[in-house]
Structures are given as C-alpha cells and as structure tokens.
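One protein chain is absent from this view; the other protein chains keep their places.
Moving on to chain A:
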Amino acid sequence: MSAPEALTAPPAELPAPGAAARVPGPAPGLGVDIVQVTRLRAAVLRRGDALAERLLTPEERELCRGRSGRHRLQCLAGRVAAKEAVRKTLGAHGEGLGWQDVEVRRGAHGEPVPHLSARAERALRQAGFTRLRLSISHEPDVAVAVATAD
C-alpha cells in the first residue's frame, strides 16, 4: 500500500444534480474495542509477518520488536484494539480509514499516544474534534482499548 498521505482523498465533490448529499451523522467521540489474543495468535501463526505488516506501521512494528513472543503479541493486540477504538470515535467520518492511518506510539511514561495520518487528521476535524485520548489495557487473553475525541 502507498503511504496513507499519498492516498489522501480529494475534497468532497459536490453531489450530482438531484442526488442527495451523504452527510455523516454526529460522531460519537467515544470508541472501545476488544481483541481476543488467542484468536489473534492463531491468525498470526497462520499468516506470519504479513499480518502484522498490514496491521501495524513500520514504526509500530519496530516498537513491538525485540520483546518476547508473548509481549509482541500483546503489543500487536493492544494496537489493533486501539486503532479500532480511535476509528470508532469518528463514526461515519472514519469510514475508509485503514489500519495504517492510526499509529499508536509510546509516550514518555509508557502511555499510548495516537498519531494520525493526514487524512485521518482531516476526518477528526471534520467530525468536529481536535483532540484524541487513548487508553489500552491488557490481560493474558484480551486487549482492550478506549478512545475519546473532543
């Protein structure tokens, strides 16, 4: 895939005469997602590195590298949940965003910090938000992420 920035959609076109414009409803500003680690592990075993390469940005893959297999999987699961949670905050404004449009970095204190591609940032602003907050929690079998936008 090209970098998300290279795939940036052009500004919304005017609807054809007589066609109703599709206006996304209000974005919820809240998103939660849960990932079953055992299920993700099975998928990783079946598909190998190709799965993580599609789900994670290069920076995220680097962040999740160099740990035990268990931690790598937890890192992947947490980021998958986080990306989904962030997309959910945007409601219909987030439609069309891909896995690489939301990158979850690590802050100075280990906290997850969401970074958006140009088009995801645009979707955030079109949804009426300027700020995202994100929290991820892990148990051996599940990863949960909650995101808020305001």
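Convention: a contact is a pair of C-beta atoms (placed from the backbone, for glycine too) under 8 Å apart; a residue touches a chain by one contact, two chains touch by 3 or more; residues count from 1.
As a working rule, contacts and distances are computed from a predicted model.
Per its UniProt record, the hidden chain corresponds to "Carrier domain-containing protein" from the list "NADH-quinone oxidoreductase subunit G", "ABC-2 type transport system permease protein", "Carrier domain-containing protein" or "Phosphopantetheine-binding protein". If you put the hidden chain back, the residue from A:73, A:97 or A:127 that touches it is A:97. Listed here are the chain A residues that touch the chain not shown: 1, 7, 35, 39-40, 43, 46-47, 50-51, 54-55, 80, 84, 95-100.
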